Structure formats: C-alpha cells, structure tokens
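Of the protein chains in this complex, all but one are displayed in their positions.
Let's look at chain A:
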Amino acid sequence: MKIFNYRLIIFFLSIIFGVVFSVPSFLQTESGKKISLGLDLQGGLHMLLGVNTDEAVTSKIKSIATAIKYFSNDEDILIDGLSIKDNDRIVFTVLDADELPKVDKMLEEINGLNVSKTELEYSITLTQDEEVRTKDQAVAQAVETIRNRLDQFGLAEPNVVRQGETDIVVQLPGIKTAEDEKAARELISKPANLELMAVDEERIDQVYSMTRAQAAQYGDVILEATDNPNVKYLVKEIPILNGSQVVDAQVAFDQSNQPIINFTLNSAGARIFGDFTGKNVGKRLAVVLDGKVYSAPNIRERIGGGSGQISGGFTVVEAGNVAIALRSGALPASVNLLEKRSVGPSLGADSIKASTIALVAGFLMVFIFMIIYYRRAGIIANIALVTNIFIIISVMAMFGATLTLPGMAGIVLTVGMAVDANVIIGERIRELLRQGVSIPKAIEDGYSNAMRAILDANITTLLVAVILYAYGTGPIKGFAVTISIGILASMLTAILGTHGIYEALLPKIAKDKNLNKWFGIK
C-alpha cells in the first residue's frame, strides 16, 4: 500500500497548517494571528473625510506673512500695508528703497515663492509646485494628526489611512455608543489651531462700530470671545505665533481651581514669543484658538522660556480634549465628512449569527448531498471541503485580512463552488468507469481530463476577483479576497488532496471493485 505519495503528504501538511493557524480565530485566543472582523460585523465607525486643501494654502501664506513681519521688525525695516488678498496672495510696501535688497534676499531664502514687484510694492504668491506640495503635505499631516489624536483618545486599533489625493479613511472598530462616536468625531474635526495675536491697541476702542471690511483695511480682524459672542476684540490679522510651534500641552488648574491648558513652544517659537513680549510690555496679547479669543492678558514683562497658558471656561473634559488636539498638532485644513458608515455592535452580532447559520446549514446540505450522491468519493470530497474552509480562515488570519459580511457570503459561496472541482473530477471518473476502463486508469485519466477545464474556470474567476479587489471598496474588497483565497485553496485540497487520498486507497479500491460503494454508480 502506497500511503506516502507526495500529494497526500502535501495535503496532510495543508490540513495541519489549516487547523493550527485557524485555531486562534475560532477560539478567539489572546495569542496568535486572528482574522479581524470588519466594521459591519463587529460594529464601529467608518468615515471618509475630505481635506479642504485650499485652506492649507491660505494658512501657508499666512505663516509666510508672519515670517515677513517678524523679519521686518527684527531688522527694523519699515513696511506698510502687509496683508493677505484673496486668501492666496501677500501684499506689502517697503517704505525705504534702500532696504529693497535686504527684503529681496530674505524672500529668496523662502522656497517656492513667486515674487512680483512694482517699485516698492510687493505681491507674493506660491508657485504652482509649492501649492501642490503644500496641499499634499496638508493631507499627510492631517492623517498624522488624526492618528495621534485617536491614539491618545484611547480607542482600540484606530485605523487612519490616506485615500487618493485629498481623502482620508478613518476606521474605529471600538466605538460602542453614540456618545463615544460623537466625541471621536469632535476630536477629529477640531482644527486646534492656536494663534497668539497682537491686540490693535490704537483702534480697539472702535471695535464695536467697525465692520469687518473696515478692520481689514488696517490689516486687522475682529474676533469674538469664546465665552461671550458680544465681547469683541480687534487683533492684527497676521499672528505672532501659530500652533505649529507648540510642542506640548497639558491640563492644569489655576488658583480658583479652574482647568487651564499650559503649552510649551519650541525654541524658534520661544525666541519669537520672548522678543515680542519684551517689546510690547503693557499691551495685550490675544490667545486665539480656532478663531475664538480665549483670553487677552496684559503683557507684564518679557516672557522667556516659551511657555504660556490658555484659560477661559473649559470643563475638565474639554480641556483634556483641547490639550490632546494641541499636542498632536493642528489640522492644517478643515476636513468634511464625505461618507460615514456606523454599525452598532448589536447589528454586527446579528449579522454574524445569521451568516453563521447560513454557512453551517448550507455546508451541511452540500455535505450530505455529496455523500448520498457519490458515496465514498463524496466523503473524500467533503474532507477536501472542510480543509478548504480551515485554510481560508488561516490564510486570512495570516495576512491580517478582514472578514466582512460579503466576505462571509464569499465563504458560503466558496463552499458551493469548491465542490465543483470534485464534481467535475467525479463525473469524469464515472464516465470512464462506465466505458469499462479499469479503476486505476479511470482515476488517473479522470484527473488529467478534468484538469484543463478546472484550471480555465478557476483562472477566469480569479481574474474577476482581482478586478473586484482593485476597483472595490471596503466590504467588496473583503469579498474578493475571500473568493480568491477560496479558489486557490480549493486547487490545493480538491485537486491535489483528493488525488492523494485516491492514490493511497487505490489498492483497496482495486481489490474491492465495488463501484457503487466507492463512486455511487451501479
């Protein structure tokens, strides 16, 4: 008896592989790689966010304007009318023609600028390349920022990836309640754009009679206080500092035990902050977060060391979230929601239950049918079928693939189609046996005759699955993965595996010669 043929050995190995690597998924053990359940099965939140990249260009322009302002102050160059037009252009006039070379030299040091000049008047925009790069960086930074924030929020396995030019996919499997979901959405959408802005002390008395357009003429903006929209501040449009220079932010409590946020600036920020506060003692400094003034304390003395605080009407939780948002960096541009799918955990559990019932019921029907129809050949085919399912689960677990609802359907469908190869082979063998061919030759030829059809059929299905994977999103991708693995596994089990079993049993079958018992024909 030729038990150890190479086919059987490979089949045994694949059974062992299938069983060993699917155990963690079945038993949900702590260790080992498990199949991860899609959001539609375990519940959770899936969002597609679009980044408004134009805003990133505006904010880049704004930060360049800040740099120009700092430079001209530092070098004592008198400039006038420094402001931003149409959200993408900086204009200013140099008052002394002798200073022009200095200004030109400074502008040359900043990469990616288009500088046009008429006499003393400058007009600056970003070059095309720089604009594209800025937008690209904005999305990359948004991904990083959102990921950091969600990590610190303490959710299990948040998944944040970029999709295409401007979109970001966020997946949060751990979300259980509507409140959690709302909190996560708020955390993601909070721009956390901290700006320190100089109050325009000369004109602030007129703030209540001024329009926004009038303020803009002076290079100012009108901002509301966070706790009271009736309180207004007139501040210089171009900030002294922005949130990109914040390196740390922590919740603390002031004398009256109100939560405040202490922030720390990086060295460049600390220098600018120190210089500014040193030159402006007695004036006010507005602490602006996301376009609202939190406080505007008087500068009493030069503040070195680069730390400051934001106070003003936070709850402890709010303060905590703002601190997280500040620490993980500002969103360079606002994001909006393009697609959202949230599945409650109970629905996910119902879906798992329903498709498991379908899987088991469908599987049993096929199982019994094969035994009735093919007798022992049916049992052999069923062994291949069971192995097939174990292998699908194992391979999916190994690659960290996600099992989705359509993926479950894919497994169910694979059960139906995996027997196909064995049916083709079985029918070929029967055909040969009916023609009076000897059993060993019928098995050998049955396999080789069936092979071409099985290969052609499987390859075409595989091609369709690949396209499905390339063009599908989310659950469809899962479906394509499951089917592809199913097809490949069935080649291993249904073609190689069953052949090996026949080879091992051949002497017995040949001696027995009972075609009904072995192949279900009279």
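The working rule: contacts are C-beta pairs under 8 Å (C-beta built on N, C-alpha and C of every residue); 3 or more make two chains touch, one makes a residue touch a chain; residues count from 1.
Everything that follows uses one rule, which is that contacts and distances are computed from a predicted model.
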| item | value |
| --- | --- |
| Options "AzlC family ABC transporter permease", "Protein-export membrane protein SecF", "Hydrogenase" or "(Fe-S)-binding protein": UniProt name of the undisplayed chain | "Protein-export membrane protein SecF" |
| Residue, one of A:248, A:427 or A:512, that touches the chain absent here | A:427 |
| Touch criterion as defined above, residue of A:338, A:383, A:437 or A:496 at the omitted chain | A:338 |
| Candidate in contact with the missing chain, chosen from A:238, A:392 or A:419 | A:419 |
| Residue, one of A:406, A:446 or A:497, that touches the chain absent here | A:406 |
| Contact footprint on chain A, counting only the chain that is left out | 48-50, 178, 181-182, 185-186, 188-189, 335-344, 346-347, 350-351, 354-355, 357-358, 361-363, 365-366, 369-370, 372-374, 405-406, 409, 412-413, 415-417, 419-420, 423-424, 427, 430-431, 434, 449, 452-453, 456-461, 463-465, 467-468, 470-476, 479, 483, 520-522 |
